[in-house]
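Here it is, the structure, as structure tokens.
Only one protein chain is missing; all other protein chains are in place.
Coming up: chain A.
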Amino acid sequence: MLNVKRLKRMFNNNQAGFHNINFSVDKGEIIGILGTSGCGKSTLLRVLSGLDPYYEGNISSSDEANNGVGMMFQEPRLLPWLSVRKNISFGLKKEERTSTKYQTYLDLVGLTGFENHYPKDLSGGMAQRTAIARALITEPEVLLLDEPFSALDAFTKMQLQDLLLSIWQKKKTTMLLVTHDIDEALYLCDRILILKGQPGEVFAEVQVERSKPRTRGDAYLSQQKAHILNLLNVEQKAAGELK
């Protein structure tokens, strides 16, 4: 449903960004984009979300509903002057904003009863739950997630990964997840694109052939993790630097 062809976005004298990116996403798929820092992962999402219009190449979508994209950032980015309820309803049309549509999504992310709290009174995990609800309420054709859990502690992170999976099971939302956490990518994604280089390009694609929900630390996943680490060349590089 989402097709990306020869996508290119470079800056800093072609030292940063990405080029020659081709991939397509099917409906209901969760695609992971994994890479070391500086390979253009976040830039790729900014281009796909429309925040960065200075790209070359082609992005096409076959979805007729045209609900646009939903985006979740590393930080919750809630509007501090709006209550949880109004933050969740933010992306809706004016008529719907005052309706009770938010309630479904409030319940979905497990924040029932917190609709009148302001963001300052929420913990990091709760704020990120609110952000998930806000991104989902407009029923976007693709949900773009830019390292959404990287600022959270390990336990909250796992809780929210499970929450994301349970939402996927209910709604079959198509997702594009940028992450630098290999375990997270292996736990959530159907396919993982590995970006490498500066500027980055797709270096490899890893299929995760296990049905979700998966068990963390599963032998197959560990094996895939070793494979990915090998692809990313992380271990050799670290060893090389030590010498």
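Operating definition for what follows: a residue touches a chain if its C-beta (ideal position, glycine included) is under 8 Å from a C-beta of that chain, and two chains touch if they have at least 3 such contacts; residues count from 1.
One rule holds in what follows: contacts and distances are computed from a predicted model.
J.: Given the choices "ABC transporter permease", "3'-5' exonuclease", "histidine kinase" or "Helicase HerA central domain-containing protein", state the protein name listed in UniProt for the chain not shown.
T.: "ABC transporter permease"
J.: Have a look at A:S99, A:S123 or A:Q169 and name the one touching the chain we're not showing.
T.: Within the whole complex, the residue contacting the unshown chain is A:S123.
J.: Out of A:V4, A:V25, A:L111 or A:L152, which touches the unshown chain?
T.: Per the contact definition at the top, the residue touching the missing chain is A:L111.
J.: Any idea which of A:I33, A:L136, A:L163 or A:L195 touches the chain not displayed?
T.: A:L163
J.: Just name the one of A:V47, A:M71, A:I88 or A:L164 that touches the chain not displayed here.
T.: Residue touching the chain left out of view: A:M71.
J.: For chain A, which residues reach the chain that was dropped from this view?
T.: Considering the whole complex, chain A reaches the absent chain at 49-51, 68-71, 73, 75, 77, 79-82, 90-91, 110-111, 113-114, 116-123, 126, 138, 159, 163.
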